[in-house]
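The structure is given below, and queries will be raised subsequently.
Of the protein chains in this complex, all but one are displayed in their positions.
Letters are used for the chains, namely A and B, taken in the order the chains are written, and counting of residues starts over at 1 for each.
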Amino acid sequence: MRIPCPCCGPRDRREFTYYGASVFLDRPAEDAALEAWDDYLHLRDNPAGVTRDLWYHDPCQSWLEVERNTVTHEVLSARPVVEARA
Amino acid sequence: MADLIATPAVTGLPLTIGRAVLAAFDPGPVTAIAPYPGRDLSAVLQFPAPGQVITDGARRLIWAGRETAFLTGGPAPDLGGLAAVTDQSDGWVWVTLEGRDATAVLARLCPLDLRASTFPVGTSAKSVLQHLSVLLVRTAEDAFQIAAFRSMAGTLVHDLSGAMKAVAARAAL
Partner (left out) sequence: MNQSHRIPGKGLLIDRARPVRFSFDGKGYEGFAGDTLASALLASGTRLMGRSFKYHRPRGVMTAGSEEPSALMEIHEGAQQTPNVRATVQEIYEGLDARSQNHLGPLAFDLLAVNDWMAPFLSAGFYYKTFMWPRAFWEKLYEPAIRRAAGLGSLSGRHDEAVYEKAFAHCDLLVIGAGPAGLMAALVAARAGVDVILADEDVRMGGRLLADQPEVGGQAGPDWAASVVAELASLQNVRLMTRTTVTGAYDDGTFGALERVSLHRAPGEAPRECFWRIVAKRAILAAGALERPIAHPDNDRPGVMLASGLTGQLAKWGVNPGRVVIFSNNESGLAAARSLTAQGIEIAAYVDPRPIPVTEDFPVYAGAEVVGTRGRLGLKDVAVRHKGGISMIEARTLALAGGWNPTLHLTCHLNTRPQWDENIAAFVPKAGAVPGLSVAGAARGRFSTAACLADGAAVAGEVLADLGLRAPDVPVPGAEDAPYGIAPLWAVDAGGRAWLDFANDVTTKDVKLAAQEGFRSVEHMKRYTTQGMAPDQGKSSNVAALAVLADATGQGIPETGTTTYRPPFIPVSIAAMGAGGRAEGFAPRRLLTSDARSRAMGAPMIEAGLWYRPSYFPRDGETDWRTACDREVRQVREDVGVADVSTLGKIDVQGADAARFLDFVYTNTMSTLAPGKVRYGLMLREDGFVLDDGTCARLGPEHFLVTTTTAAAGLVMRHMDFVHQAFCGSWDVRMSSVTESWAQFCIAGPKAGALLEALEVEAELPFMGCAPVTVGGVQGRLFRISFSGEQGYEIAVPTRYGAALFDRLVEAAHAQDGCAYGMEALNVLRVEKGFITHAEIHGRVTADDVGLGKMVSAKKDCIGKAASLRPGLTEAGREQLVGLMPVNQGEVLSAGAHLYNERDRATREHNQGYVTSVAPSPTLGCWLGLGFLKDGRARHGQVIRLDDGLRGRKVLVEVCDPVFFDAEGGRMRG
């Protein structure tokens, strides 16, 4: 598997650390309902198809949102999380 | 009290094995410069794009990771609060790997595409070398500067010299 780091170009997956679904970027407000926090922390989709998840490119320290297809294994895009919710 | 004496980051070098030479390298003071978001440093210095190494006489600004460059060959400039400035002179061990087989040796340890078309002379890259996180600078077709965390200098030399031996023994077959 290769991930196109926006900083470094396509790199082998051994340079990355996986961190789970990218909905983790959508942090609820401090006073959001317990259900919202439960959903945010624990409930995840398991799509057969396009999914978005978080990867850390250890060498350059960029956190990325990677869009990929769990069926074809195609990596569709990768962008810095800094821009993902901007 | 007498002054403290500095210890080198790595000992036992240079090593020449086959057609590759591994040597210690002293970059002098190393300053990490990390501009704050959206700041323009151009009035003071040209900040390198990813992979870029900007050379200005003895001074080099080496891209060294996300929003970070290492300044070597000169004192830290006054950036007037535009960027975080951190001394990294002691955090890293630097070596050079040179010779006809230098690229072949690196290819034993590093998953990076080392072809000159994708990693040109005069550029830098962050990658891994076996288990170590490294900063690589290509100074010539067959010459690299490699920086790794200082405490792992022994492992860096162990891994590189092991690959050098294997490449040399293969060439001698």
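Rule of thumb we're sticking to: a contact is a pair of C-beta atoms (placed from the backbone, for glycine too) under 8 Å apart; a residue touches a chain by one contact, two chains touch by 3 or more.
From a predicted model like this one, the values you see are computed outputs, not experimental measurements.
Listed by residue number, the positions of subunit B touching the unshown chain are 1-9, 32, 34, 36-38, 67-68, 81, 83-92, 107-115, 117-118, 130-132, 149-155, 158-159, 162-163, 165-166, 168-170, 172-173.
Considering the complete assembly, subunit A touches the hidden chain via residues 1-2, 10, 12, 17, 19, 24-25, 27-28, 30-32, 34, 37-38, 41, 54, 56, 58, 61-63, 72-75, 80-82, 85-86.
The rule is short, and it goes like this: only the chains that are shown with their structure count from here on.
Subunit A and subunit B have CA centres that are 30 Å apart. Taken in their complex, subunit A has these residues touching subunit B: 7-9, 11-12, 14-15, 58-62.
Residue ranges on subunit B touching subunit A, taken from their complex, read 50-51, 65-66, 68, 111-112, 118, 125-128, 133-134.
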